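Note that one protein chain is taken out, while the other chains of the complex remain in position.
Entry: chain A
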Amino acid sequence: MEEKKKKQQSINPLETKNDPVLCISPAKVLVLHLICGLGLASGFWAAHYFYSINLVSNPAETLRLIWIVEASVVILLYSLFRLNPDKCSYSRAVVGALLGLPAGAIVNALGAIVLGAPVGLQHFRKTVHWSLLMSVFTLVPAASVFGSSWTDWHRIFAQTKPIGPVDYMICLPAHGAVIGAWFGAWPMPLDWERSWQYGTSQLWQSIVRSASRISNTNQSWGRSEELS
């Protein structure tokens, strides 16, 4: 996947637009992703030790805890890499990211519902927290860095043509999360005899979605680190 993207990049060398390529060292990217990963892990850890809940027993509560922890880490970190540090203050980037969080959640929730996530009051909280977490992984970093620059958003999300380390830093985890979520939503009619298979198929799908999203996000982090 990366090779393909690299190729595309070499075929279409930097488009003749304002090139906001920040110079950013691989070490910085590594640290950033490490902290993000630690945030995720600490979310799980807190859920496990303080509240003794997990994704299987209390999906909504666990997801809420994780997204709150992860969102604070992601927003604070990614806002450091905002596009125009001169024009746009740090606090403005944070506010932008906070605005992007519910907007991204709506987009993710709609996508999940179209792919078959259940609609209904009893599933509402799970869907909300899941989509907020997905938003933290997908759109919030972009909102922190790019603000409301339509061309950058279009470049990253519609065309998947990242230019430079910052673009990759946003693009790869976001796509990894979406692809992981898609694979997680795969229809799986299992025999349901084990406790971990318990629940309606949709609930299970949402659980797997979160689990594999995390693994995929980690994978894509690995990739982006290699690249940068």
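The rule is simple: a contact is a pair of C-beta atoms (placed from the backbone, for glycine too) under 8 Å apart; a residue touches a chain by one contact, two chains touch by 3 or more; residues count from 1.
Operating definition for what follows: contacts and distances are computed from a predicted model.
Peer 1: Which of the following is the UniProt-recorded protein name of the chain this complex doesn't show: "BOS complex subunit TMEM147", "Alkaline-phosphatase-like family protein", "Delta subunit 2" or "50S ribosomal protein L19, chloroplastic"?
Peer 2: Protein name of the absent chain (UniProt record): "Alkaline-phosphatase-like family protein".
Peer 1: Consider the whole complex, including the chain that is not shown, and state which of A:H48, A:R92 or A:H154 touches that chain.
Peer 2: Counting the whole complex, the residue in contact with the absent chain is A:H154.
Peer 1: Spell out the interface residues on chain A facing the chain that's missing from view.
Peer 2: Those residues of chain A that touch the unshown chain are 8, 11-12, 15, 111, 113-116, 119-120, 151, 154, 157-159, 182, 185-187, 189-191, 200-201.
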